[in-house]
Structure formats: structure tokens, C-alpha cells
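Here's a slice of the assembly, chains where they normally sit.
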Amino acid sequence: MNHFDISDIVNGLRLARDDWRQSQDRLRDTEGREFPSRIALNTTMEQLKGALFPMRLGSPELRRENEDYYVGYTLSKALSTLVDQACIELGRHHTVAEQVREQACIAIRSFSETLPELRRILDMDVQAAYQGDPAARSVDEVLLCYPGIVAMIHHRIAHRLYTLELPLLARIIAELAHSQTGIDIHPGAQISEACFIDHGTGVVIGETAIIGQRVRIYQAVTLGAKRFLKDEHGHLQKGQARHPIVEDDVVIYAGATILGRVTLGQGCIIGGNVWITDDVRPGQVVTQASLLQDPSKPPSYPN
Amino acid sequence: MNHFDISDIVNGLRLARDDWRQSQDRLRDTEGREFPSRIALNTTMEQLKGALFPMRLGSPELRRENEDYYVGYTLSKALSTLVDQACIELGRHHTVAEQVREQACIAIRSFSETLPELRRILDMDVQAAYQGDPAARSVDEVLLCYPGIVAMIHHRIAHRLYTLELPLLARIIAELAHSQTGIDIHPGAQISEACFIDHGTGVVIGETAIIGQRVRIYQAVTLGAKRFLKDEHGHLQKGQARHPIVEDDVVIYAGATILGRVTLGQGCIIGGNVWITDDVRPGQVVTQASLLQDPSKPPSYPN
Amino acid sequence: MNHFDISDIVNGLRLARDDWRQSQDRLRDTEGREFPSRIALNTTMEQLKGALFPMRLGSPELRRENEDYYVGYTLSKALSTLVDQACIELGRHHTVAEQVREQACIAIRSFSETLPELRRILDMDVQAAYQGDPAARSVDEVLLCYPGIVAMIHHRIAHRLYTLELPLLARIIAELAHSQTGIDIHPGAQISEACFIDHGTGVVIGETAIIGQRVRIYQAVTLGAKRFLKDEHGHLQKGQARHPIVEDDVVIYAGATILGRVTLGQGCIIGGNVWITDDVRPGQVVTQASLLQDPSKPPSYPN
């Protein structure tokens, strides 16, 4: 490398940062980098997976007689990191370090106490996948190989952190799954047990979506928002319920798009590539053909 | 981290595991973790890629005069790991360690003998990609950068292991490619040479699909099952032929969905986003427009 | 591992390589592996991200008072690697090492000088994402968690290398983002500032696409080619303008497919799953409904 004038570029980048900070009102903030670490959370997720499913996702040399040691130790490492990361997230809005740590401890302790229940729900997800896919040969194949299970483990953990007021940790954990599986579930979404997402690439589930028990979803399904509301200043209104409600036992085939705060009634079936912006009755079967043949129920589209 | 009552959580998780094991009839199994390792197979795949394409995917400091040493050594490491992993998969259903190892050796030896032929087929895939994409500047760019090639290398290896009765190894290898490329090919699928999958994200190819020579497939194409048959007990019938047959020289554009045991006849062209659940004649061009304009051939949809 | 006849497989693989090389006229090339390294470029991209956004994507222990040292040092490592990798790419077509290195230095120096401007453009992308998504809670969440931002950072860097005649480096960098995000942008595409790709999985943007300012794109959108021109020998014509032009302030909803050298006029809105192969007027709103209801403007399809 010859004669790069690094200092010119360094200066140029500093000016660009200064302008950005000025535009964001951050010039006074001199306290260093205060963002949770994607790498740390990735390690933590591997540890939590091992603690939840020690013989299948944990350390290879493990034997049943030593499971509890492994679980206890792995858990204590994972929770310790989570407390640190939670401190970073909470610390961005608070100033007293002591209080931040106490709040972080309370949140992660609360999180940790729900882990046994979370394992039971994930077992139901695994069971649902095994029963829902003729290609699945065993529950273990499902746990080891199905991206939909990875997505559910991440989501169920992320969602609990989200409800404990740690949305940034939750979002990073969700995005780790999105990157690995192509399944993009916002941590705010509420998903009941025995959910099975097959193949999964391209699935998008929005922040305020609510999904009942035993729902089956295929690749490229979107549960999205129809339109975004703005306030009087033209800014987006954040936090509005704007995604679908999917009741128990619904099946949504690949490529279907459901938009807005609509309800898919219990046990209904949404065909592939179908575009839905209105409620669907319980038990109804909606396909592209049925839509075309029912002129009294014209499809509606977002703008 | 203050005062986590780890032992309560450890106990809760043990109870959840016990319940799961009881539900799966596994209480007696005390032999430790017996699942193939995703990490080990990932390393093995990198080694096999290096042995197949030493100058392009192998060790950077390699020179032609030393290729064979590299290939031989890398191969022996990869095959050794494969035998170990095959023992783990086979051992789950057998009890005599000696026999398991012998069976694993036979399978992997058989696998290894087909590697030269596999390289020749992959060369045809590379050539097909180069000829099929105007953006491709060289065969090397294709091998280095095209996710479709990654998917084909993984699939062709996974498929051989699948036919050698190692479906779990095969599935993990397929899922490694799915995670990296967004292309989800079940290792059971039979794909002839010179197959080119472009862009690839969202492609799903099912377990019993059969694909001929020189087929071109774009992103988000599904070759899926139309419906799942259940036996008299309401359980899914596993192993039925339920995915499409794609004959030679077919092109399937992005987003097309072909469902069920239909046949796409030689040289036919399936337009983007088209939804197909019936046979297509050789040479036929099927688009959304053609479907709408041919009332004698109403589109059918899955339920 | 017992009694693998490695030498037979090694010989078989050598014969396969020899045949390939003969078919590609490469028998004389004895100079070793001369391809850029995906691993090296991945590290370089992490360094460039750190140099561009030190407090958010850089080293965790960083503090503002030391930012410039970090930026300068990280940059010098990244640029040094880029020069080496550029030498490898350029060296494949040239023979005089001295000239190759000089050319590589000129290219990377030119690249480096645009980094401050690139940071400013990426800030606009971040701002656009924050303003465009009601689920985004802060600009920092956008930078840390949004795959669309990862894709834009990679693309803007890859595009500059592409215009500096380093298309292979550019392609690898683009594919690194594709693998991580499911967003496949060819480095040749020209994208103006404040571009926001939400969710992103399955997005494909072709080599000759041109995208204006403040464009918003959702998952599974394709900006593709309609058909490939062939020359008199039946070979694909490479380098032709064959992808859409998207003007300023356009919004393209999920799953829309726009094919060919068409123009989406300023401020128009393309609904979800819509299939477009003709120009769209500025301000026009195109949905599946509008297409069905406007018989004077029949949809056209590719063959």
C-alpha cells in the first residue's frame, strides 16, 4: 500500500460524523459506544439453546448424568452476559449506573424464570413441525435442521425481552434469526404454542401481529401492515396495532400476503400467493380462484 | 449478575426435559448426545469444496504442482469426519458399535468413489450458469460468487448421502446451504446436470421432485406438494411421490409455484409468479396472461 | 476410517480437473490460485463498517476521544487488504506485477477518497429507514439491526469498486450481503441516496438498474431483466441496459416484479405482488386491482 493520504480521509470522516451528530443533537454525548453487541448476543443465544436442549444443541461430550451441571453453568454465563447487555441498552436512557444495573437484573431474572415454560412451548413447536411435514423423519431432525425452529427459539426469547422493555436486545436476537433463516419476525409479535413455519425464507411477521395455537405458515408469507398512519406533523405514528390477528389452527400457504389489522378466523385456510386485506371467516378456504369467483367480495389493495 | 436462583431454573428445565422424554418414550436412553454435529459437517463441506475445486475454493497458497497432496490430505480429513458422523447417525438405530462403523465405512467409501463424477457434473452446472446469465463475466466468478452453485454443491453431496441411507447428514448439509443462500432443496430431490438456479433466495424444491438436464430456475420458485395424504389414523403418509417432475431444458421464472406430482414437459417455459397444479406440455409457454386467456384450462388451486 | 483408497479418488479428481482445464484452455496456467478471497473481503468489510461508523459498528471499547486513531488504523488495514485483493483480480489479466500493483493502488486510493461522502449518503439511508418504518425506535436501532442497511453499506462500497474496474471484488462483497440479508443487489446497479429496503429477503436488483432518491422497497421485490438478447452466434449479449429505471420517491411494495428497461415515474406507487413490464407514469398508483380494471392497459408478460 503506497502513499495513501489516510489523514485526509480520517478528517473527512470526522467531519461527516460531526455533521451527523449535530443533526441528531448528540454533540455532547462523550461517553463512548453504548450499544449492545451482536456478537455477544449471538454467543448468548448459542448458550441459551444449549441450556434449553442440552443433549441436542449443547456440548457434544455431554451425558445425561452431567446435564444439570452443564445447564447450570451455561445458563449462568448466558444470564451474566444478558445482564451486561441489558445494562447497555437501559443505560442509554438513564444516568445512574447503580439503578440501571438493578433494573437490568430484575428484567433478566424475570426472563430466566420463564425458561422452563419456554422449553415446554418449544417442545410443542417441534411436535407440530414433526406432525405437519411428511418429510420430517423424527422430532430430532426437526430440532437440528428446521429453520422454522431456529426462528421460533429466537422469537420466543426475543419476545420475552421485548415485553421486559428491552426492545433493542430483542431486535438484535430476532435479526440474528432472520439472517440465518430468512424468517423475519418482529419481537413484538405474539405467537402461541405449536407454531410451525416451514421452509420459511421470506416470511415476514409484523410487530403487532397476534398468532393463535397450532398455526402453520409456509415460506414467503407476509403478515404485514396495510398502511402507516401519520400524525398531524406528518410523522409516522408508532406503536399502533396494524398487523393481522391469526386465530387457532389456521394454515397459510406460501407467498400469501395478509395486510392490516384483519382477523383470520379459526381454522381457515389461506391459499398460496393469495392477497388478503379483509377479515376471513372461521373455517373459510380462500384461494386465488375463490377470490376471482366471488365478485361480491372484491379484493382490496393497499396504496 | 446478582442473586439468580439458578438452581430453581435448572430444576425447572430438568422437569421439562423429563416430561418431554416421557412423552417420547426416551427415559431409558442414557447413552449421551448422539446427533451429528452441524459444526463438524460445515467444516467437512469446506474441505470437500476444497478437494473438488482446489485452485478456486481450496487453500490460497496452493500451486498446481502440489494440488494432489492438498486434495489427498483434505479428502482424508473430510472422509474421516464423515465416517464419524455417519456412525453417530447410524448408531441411533443400531446397537453393535462394530457393525455401525463397518456400515458407515461402506457408505462413505461408496460416497467417496463418486466424487470425480460429481466434480464433472458441477463443472456442467458452472458452465450452465455462465451461459445463462448475461451478468456473469467468467466461469470463475460463477464458482466464487453464485449462491446457486453453493446450493448445487451442497445438494449433490447431500443427495448422495441421502441415497446411502444417511438422511440426517444429508439434511444438515442441505440446511447449511439453505441458511447461506436462501435456497432450500430437500436432499431427496433428483437433479440432473447443468442445473442453474439464479439469485435463488426463496427457492424451495421438495423431497420427491425430479429435475432434468439444463433446467434454469429463478428466485422464489417453489416445486412443492399440493396436499398431504393421511393414513387411516390421520397421520401424514411419509415418502409418497408428491412433488413435480421437471423435464430437460425447462425454464421457470421467478416466483412461479408448481405444486403436486405434475410434469413440466421438455423445453416448456413457466412465466414469473405463475401458479401451476397441472401438467404442462413440452414446449408450452405458460404465463399469467396465457392462463387468464385460456378458459378451457382453468387454473386450479390447492386447498 | 479404514482402507479408503484415497489415491484412486485423487487420480479421478485430477483427471476431472484436467478435462475442465482443457475445455477452458487453461492447461498452461501454472501460476497458482489467483482469486480474491471471500474471507479476506469479509474481514475488510467489517473494518470498513467500523471506520465508517466507529461508535456503533467499531470496536466496543472505543471512546470519542480516540475515534480518529481507530478510524485511521482500521482504514489502513482495510485499504492494505483491498490493494492486495485488487492485485489478485487485476493480475488475472495482466502480466507485469509492478504495473498491476500500481493500477491497484490507483483504484483503491480513488475508492478511499470517496469514503467520507459515502458515509454521508449512508446517513441518509439510515434516516430514510427510521422515517419509513413505524417499528423503528431510533436511528441506532436501524443501523444495528436492519438488514436493508447492511445491504446498502455493502452495495455502495461494491458499486464504487465496480466502477473502478474491480467487478469481481465488487461481486464478492455484494454476495456477502446477499448471504447475510437475502437482498441480492448487483454491484452495477446505480442507487441514489436515502434508499430504504425493508425486511428485504428475496429482493433482487439487476446490474443495469437505476434507482433515484428516497425510494422505498419491500421484501421480495424484483427489478429484473425481461429477456436476454443474444448475438448472431446465439450467445448472450452482455452489458446491455436491461433493468428498470426507478425515479425519485417511488414506493414498491412486497413481491412486486418489475422487468425490463421500463421507467417507474417519480412518486409512483407499485402495489404488492404486482407484475410490471411497461412504464408507469409519475404519481400513478398501480395495484393488482387497477391492472385488472384497466383493459386499455393490458398487462404484458415475459416469455
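Labels A, B and C are assigned to the chains in the order they are written; within every chain, residues are numbered from 1.
Everything below uses one rule, namely that a contact is a pair of C-beta atoms (placed from the backbone, for glycine too) under 8 Å apart; a residue touches a chain by one contact, two chains touch by 3 or more.
Just so it is clear, the model here is predicted, and its values are computed rather than measured.
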Please state the number of copies in the whole complex; 3 are the ones shown in place. 6
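Criterion: only the chains that are shown with their structure count from here on.
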Taking each chain's centre as the mean position of its Cα atoms, how many Å separate chain A from chain B? 26
Which chain A residues sit where two or more other chains touch them? 182, 201-202, 220, 255, 273
Chain A residues within the chain B interface of the complex: 51-52, 54-56, 58-65, 67-68, 71-72, 75-76, 79-80, 83, 105, 108-109, 112-113, 115-117, 119-120, 123, 131-137, 139-141, 144-147, 180-182, 199, 201-202, 219-220, 253-255, 269, 271-273, 285, 287-290
Report the residues of chain C in contact with chain B in the complex, numbered from low to high. 1-4, 6-10, 12-17, 19-20, 23-24, 29-33, 35-38, 167-168, 171-172, 174-175, 178-179, 182, 184, 186, 188, 201-202, 204, 206-207, 220, 222, 224-225, 228-229, 235-240, 242, 255, 257, 259, 273, 275, 298-303
